[in-house]
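Yeah, one chain of the complex is gone here, protein chain that is, but the others are all in their spots.
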Amino acid sequence: MSAAAELPEAQALVDHGILSWLAATDHKRIGILYISTVFAYFVIAGALALTIRLQLLHAGMTLVGPQAFDQVFTLHGTAMVFLVIAPFGFGLANYLIPLQIGAPDMALPRLNAFSFWLFLFGGLTVFLGAATNGGAGDAGWTAYAPLSTIRVGDGLGQDLWIVGLLMISISTIMTAVNFTTTVLVYRAPGMTMWRMPIFTWEMVATSLLVLVAFPPLTAVLAMLLIDRRLGGHFFDPAMGGSAILYQHLWWFFGHPEVYVMILPFFGIITEVVATFSRKPVFGYTGLVLAAFAIAGLSMTVWAHHMFTTGAVVDPFFSGMSFLIAVPTGVKFFNWIGTMWRGRIRLATPMLFALGFLFNFLLGGVTGVMVASPPIDFQARDSYFLVAHFHYALGGGSLFATFAAIYFWFPKMFGYRLRERLGAWHFWLLLVGFNLTFFPQFLLGMMGMMRRVYTYPAIPAWSQLNALSSLGAAIQFVAVAIFVANLIVSTRKRIPAGDDPWGGYTLEWTTSSPPPELNFERLPPIRSERPAYDLRHAAAEARS
Amino acid sequence: MKTGVGLFASSMLFAVVTAIVYGFATRDVVGVMLLGMTSLALFVIALYIRVAEGESGLRADDPASSPADGAGDVVGTFALESYWPAAAALCVGLGIAGITFLPGLSSAMLLVALVAGALVVRLLVREST
Partner (left out) sequence: MTVRSSRDLALRAHPLLLAVLLFLASELMFFAGMLTAYYNLRLQTAVWPPRDVHLDLVGSSIGTGLLALSSAAMLLTTHSLARARFLVARCALATAILLGIGFLGITLHGWMDDTFRINSHAYGSIFFMLTGFHAMHVLAGVLLMVLWFAALRTPAFERDERAGGEAIGLYWHFVFGVWILIWGTIYLIR
């Protein structure tokens, strides 16, 4: 009467051909499609990052000229934001949400598949710009008007950037609709919302943000397109338009977007920390409420990106930005509380989770710093800011991404990744990452601006830049080790079993990988730790 | 789904309050409009779920319920394989991308792409529903 039935191994994913992936509507397959695509974009965006660090190794290098450099950092930023970090969260959620709530699939499986393919095409469209005469979009990932409304040559690259993002925006909104509907309607009997895993809760908050914040992105992109192609004047002050309007609309989307890029990862960290501390989640209610407090507040802080325009009331946005640190702090204390007096196992997912805690703390604290207008006036558009958001998104979300991969890979594919290589991956990434970005705080304070293709030959700047580039090289090695881990682990597979880690949530009660409709038989759900409860009921029954 | 209603209702309340505070603090129309419309959107969702929830009686919301209770309940309609999503995405993608090349014709392009795509798929693939 085991809840995790024995199933022929070939069931879930393996026995169909390549073409079957085109027709996939199973959320697990779509999740894997997302994650694989994300990884490909990650490699490309990473290569672009390495290009940047190579160009900035010394002052006056001529590896990449200014126009090309603009395209490089634009594509790097655009890809990392829209094609890597955010969609990894959605891809993982696609895989996990139905499993975690005990549902057979997402509410609208075909819409789910549609979202994925549109996302894929959107990314390709953005990169297609690189193949055009004028090159890819080059106005930064933020594409401020009027820079982005100026058409150089046929300007196709920037246009393709815009329409690519339009596709991604639509795709993401559809995904959020699907997630929300699924969670509201398809939970298994007994799975009340207050028993759902924290990861699922974070995805609900994320979906809410997407629903209200992405449509203004669609609107502002359409306005940009109209200005560029139809002679519109939205952002043209001479004819009644306003460049500040662009920034308002962009950042009303843009700030929630960065929370879309962190909330799912908070969920990942919660699951990993609890499992490897061998304790229940500390402060479950607090974590849920904090997630929504963060989501809500994130919609009120957008103009902290506009302090220096003189067109917004700085104190309001500064105050709200300080405020948002509070629920974030609550989460930190809850994670620490979870680990407190726990029996900690330093498996690879936990290593990355701990790395996240350290890195994101730095990212968050420096965020509070730049929330203060006087500091922001100095730090804005300098490398200080670059370091701040890389600590949050790279040191934070990227580390959580790897935590998630090491944690859930066995569930998805039925075999484990190597712990030894995982540890090497982690330590090298931690060192490399910090070596890359910590010097950038200093560079920013010394006055080095962002989005510059070279800098004056000041000795301190050169040294710090060199350190930063060295860090990037180390990160490259770390990721190469990760790839090696994937290869080695796949060649000689170590079976994972249903529950290699002693997890708490429903996905650990079914086989690895799960069968087509996820559960042969659902266990009773009486708490937020149904897998744990099941194990202990079985243990008691035996004794 | 009572929690769902609470979720959207409290979010709506937050948005309304913030819109008002923002309006007085900054006298800026952009924020008031955006936050105001956000609260309207959330209100619509909360209202609908309230109405729908009243009739639904989901087993999931009953903390004492077990999966065994749901035996015989067939949960929903889940299409298990389909080429339509990929084909539709291709058509939509082409249509939107087409805006960059031929602005005036892009909507026509979109329709043509959609119809062509549908026909091609129909002809080549026997779709399982």
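Think of it as A and B in the order they're written, each chain with its own count starting at 1.
Assume a contact is a pair of C-beta atoms (placed from the backbone, for glycine too) under 8 Å apart; a residue touches a chain by one contact, two chains touch by 3 or more.
Fair warning: this is a prediction, and the values are worked out from it, not measured in the lab.
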Next item on the list: Check each of A:Ile173, A:Met191 or A:Leu430 against the chain that is not shown and name the one that touches it.
Entry: A:Ile173
Check: Hey, which of A:Leu56, A:Leu249 or A:Met448 is the one touching the hidden chain?
Finding: A:Leu249
Next item on the list: Sort through A:Leu48, A:Leu160 or A:Leu184 and give me the one touching the missing partner chain.
Entry: A:Leu184
Item checked: Residue in contact with the excluded chain [from A:Phe214, A:Tyr284 or A:Trp424] -> A:Phe214
Next item on the list: Have a look at A:Leu75, A:Leu92 or A:Leu108 and name the one touching the chain we're not showing.
Entry: A:Leu108
Checklist line | Residues from subunit A at the interface with the omitted partner, ascending | finding: 104, 107-108, 111, 173-174, 176-178, 180-182, 184-186, 211-216, 218-220, 222-223, 226-227, 230-234, 236, 239-242, 245, 248-249, 252, 517
Checklist line | For subunit B, residues in touch with the removed chain | finding: 1, 29-30, 33-34, 37-38, 40-42, 44-45, 48-49, 51-53, 55-58, 73-81, 107, 128-129
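In the analysis below, only the chains that are shown with their structure count from here on.
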Notebook entry, point to check: Can you list the subunit A residues touching subunit B in their complex?
Noted result: 20, 22-26, 101-105, 107, 109-114, 116-118, 120-122, 125, 156, 159-160, 162-164, 166-167, 170, 184-195, 204, 208, 211-212, 216, 225, 229-230, 245, 248-249, 252, 292, 295-296, 299-300, 303, 312-313, 315-316, 516-517, 521-526
Note to self: Which residues of subunit B touch subunit A once you look at their complex with the stated criterion?
What the structure shows: 1, 3-4, 7, 10-11, 14-15, 18, 22, 25-26, 28, 30-31, 34-35, 38, 41-42, 49, 56, 58-70, 75-76, 78-86, 88-90, 92-93, 96-97, 99-101, 103
